[in-house]
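The complex is shown incomplete by one protein chain, all other protein chains being positioned as in the whole.
All chains are identified by letter, namely A and B, in their written order; residue positions are counted from 1 within each chain.
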Amino acid sequence: MKNMKKVISLALTAVLAASMLTGCGGNKADSDTFRIGGIGPTTGGAAIYGTAVMNAAQLAVDEINAAGGVNGYQLALNFQDDEHDAEKSVNAYNTLRDWGAQIILGSVTSAPCIAVAEKTQADNVFQITPSGTAVDCVKYDNAFRVCFSDPTQGVISAQYIKENGLGTKVAVIYDSSDTYSTGIYESFAAEAATLGLEIVATEAFTADTNKDFSVQLQKAKDAGADLLFLPIYYSESALILSQAAQIEYAPVIFSVDGMDGILGVENFDASLAEGVIFLSPFTSTVNAKAEVFSAAYEEKYGEIPNQFAADAYDAVYIIKQALEQGNATPDMSESELCDLLKAAMVEIEFSGTTGNSITWGADGEPTKEPIVIKIVDGVYTIM
Amino acid sequence: MSFIQYLINGISLGSVYALIALGYTMVYGIAKMLNFAHGDVIMVGAFTVYTLCSTLGLPPAVGILVAVVLCTCLGISIEKVAYKPLRKAASPLAVLITAIGVSYLLQNAVLLIFGADTKAFTSVVPIEPIKLADGQISISGETLVTVLVCLVIMVSLILFINKSKVGQAMLAVSEDKGAAQLMGINVNSTIAITFAIGSALAAVAGVLYCSAYPSLTPYTGSMPGIKAFVAAVFGGIGSIPGAFIGGILLGIIETFGKAYISSQLSDAIVFGVLIVVLLVKPSGLLGKNIQEKV
Partner (left out) sequence: MQKEKINLISKFKNANKNFKSNCITYGIILAAFLLIQILVSAGAVSNLIKGLLVPLCTYAILAVSLNLTVGILGELSLGHAGFMCVGAFAGAFFSKCMVGAIPSAIIRFPLAILIGAVCAGFFGFLIGIPVLRLKGDYLAIVTLAFGEIVKNIINCLYVGRDSKGFHFSMEDTASLGLEEGGEVIIKGAQGITGTPNDSTFTIGIVLLLITLFIVLNLIHSRDGRAIMAIRDNTIAAESVGIHITKYKLMAFSISAALAGVAGVLYAHNLSTLTALPKNFGYNQSIMILVFVVLGGIGNIRGSVISAVILTLLPELLRGLKDYRMLIYAVILIAMMLFNWSPKCRELREKYSFKQLLAKRKNKKEAA
């Protein structure tokens, strides 16, 4: 036993020493590529989103490199797993810094993104998150986002429902253990109250009880709700839709960008999602660029991209455009690049898969109009 | 009327927990180990059926059969490689930790093979929901089948353990490994058989679980694994009828908690009830209270 301890201690020292050495050997020397570091969950429960971002970002980088790069320089992407955990996300960020990342693409999920933003701000590294929706993700001036913020989605949803008279009695089912879902729900509830939209049932579930929704649906049905608002992701929505069908409850279903991708669920019965309305900046048929992207993505990865993928794809092209705007070169330091990109971001007007003529304010928020999408005959249809 | 519907919903959720808990408690009662990888064997079973039936288009019966065989083999090999070397370890916790390692291993292996995307599982139960009281109350086919399968498995397990020779050997091993060995029982193979049965039940549970809640990811198994553990302890460790009752009650409490108290706090309600029950009955609902001797 004693001997064992020695072995372990020795191994540990060796490991520590080795890891430090790898740190020193960070090969920042080659200055002919822009180094982009991506962060997102590629293992764990949120792996769907992180993997989509990783794949799409890689696709965009490959396309750009094949077309001659940015200002004549190539892009390099290194994507690190954060398991949807703030601490792991900071670890991933530090790993990327050791690799020599000059620009951070991420994090994919909100809470980790906030933690990373604290570090990028301290190091003055430019950060653009494809899908970190919480308000605090872009609290600092070096951080920008491609997606909508949570409050925006909640407010727009309430307004759209009210203006179009989609329903009079609203029921909400949200994930009370999730930042994204509660964020949207809260702003939706607040806006609904000011608009006089009646919420008759507010039901929740958590990450540990996200399979059985029969009670929540039954309560919504008993309350006479004619519209069901689902500020959640499509994997849970798919279950809710099939369970609602079982109890023959057919309200108008309204959702947010988390719903995009439901038709891509392997083996999913699309008739269940018929008539679902949701707000999203993207579907695979929203514009010409989206169609090209979707085709390329499907060819490479064998599945239809969701909005996470689209946001990430756009994020890489936004970085490209901003780099070109500022005439950046890879030999600049992270800090110089950050200042340059910060200035460039508020000047550029970007058109991509998730919208046309998007501009950014210094607060990091994009100006883009959400598109209302309805599922008709098993395809996303723009309304 | 809604009360009855909630009750049915509770039973339907509980029957799934019970089904998983039956396999869990089997291993738990006899090999005396918390098999944290049980939930992941369930997930492997579900993925097998998904691949065979939804992707390759084979009939469900074939899929289930292959899944049962595959999971049985998987269970036996996990036991052989990861658990058996530690059976005589100084602490029973050691094997618990390898079980966690196996759980990570299975999750990540499946993640690499199938990817992280959610898959919609096609139900293997072809029965239409039954409607009562002018359609106000509905019972899904999956619920009927799950409850039925649960009862069949429970009764046959009880019969198997109490009547058959192998079952008796299992009981002997669970009471005292050393004494069992002296009586000529092959402890190694008895425990291997226990794992084989437990894993076969996991495959069946996986198929029915995913039929009732048709979404499948590499992490599908971890939550029901823990819930089955809770149900097994709730009913009394090692008690087969206890696992069934524990599972059903767990489902009903969860559903009623959501329906009548708060859906935000449903986890807290379930676990709160569990704590209270265990404080009143410290060895579970049907558990034996063994008096400790000096």
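Note that in this section a residue touches a chain if its C-beta (ideal position, glycine included) is under 8 Å from a C-beta of that chain, and two chains touch if they have at least 3 such contacts.
Quick caveat, the model's predicted, so the values are computed rather than measured.
Considering the complete complex, identify which of A:T33, A:N71 or A:T95 is in touch with the unshown chain.
Of all options in A:T33, A:N71 or A:T95, contact with the hidden chain holds for A:T95.
Just to verify: which one of A:E63, A:D141, A:E186 or A:E303 makes contact with the chain not shown?
Counting the whole complex, the residue in contact with the absent chain is A:E186.
Of the residues A:D178, A:E203 or A:E236, I need the one that contacts the missing chain.
With A:D178, A:E203 or A:E236 as choices, the missing chain is touched by A:D178.
Footprint of the hidden chain on subunit B, which residues?
Those residues of subunit B that touch the unshown chain are 34, 36, 82, 85-86, 88-91, 93-94, 96-98, 100-102, 104-105, 107-109, 111-112, 222, 226, 229-230, 233, 237, 262, 264-268, 271-272, 274-275, 278-279, 282-284, 292, 294.
If the hidden chain were put back, which residues of subunit A would touch it?
On the side of subunit A, residues 1, 3-6, 8-9, 11-12, 15-16, 18-20, 22-24, 26, 42-45, 80-81, 83-87, 90-95, 97-98, 111-112, 114-115, 117-118, 134, 136, 175-179, 181-183, 185-186, 189-190, 193, 206-208 touch the unshown chain.
Convention: only the chains that are shown with their structure count from here on.
Would you mind pulling out the distance in Å between where the CA atoms of subunit A average out and where those of subunit B do?
35
Which residues of subunit B touch subunit A in their complex?
Those residues of subunit B that touch subunit A are 2, 5-6, 9, 12-13, 50, 54, 108, 111, 115-122, 129, 135, 138, 140, 213-215, 217-219, 223, 254-255, 258-259, 263-264, 266-267.
List the residues on subunit A that touch subunit B in their complex, please.
42-45, 47-48, 50-51, 176, 203-206, 208-209, 211-212, 214-216, 218-219, 222, 234-236, 238-239, 242, 246-248, 264-269, 303
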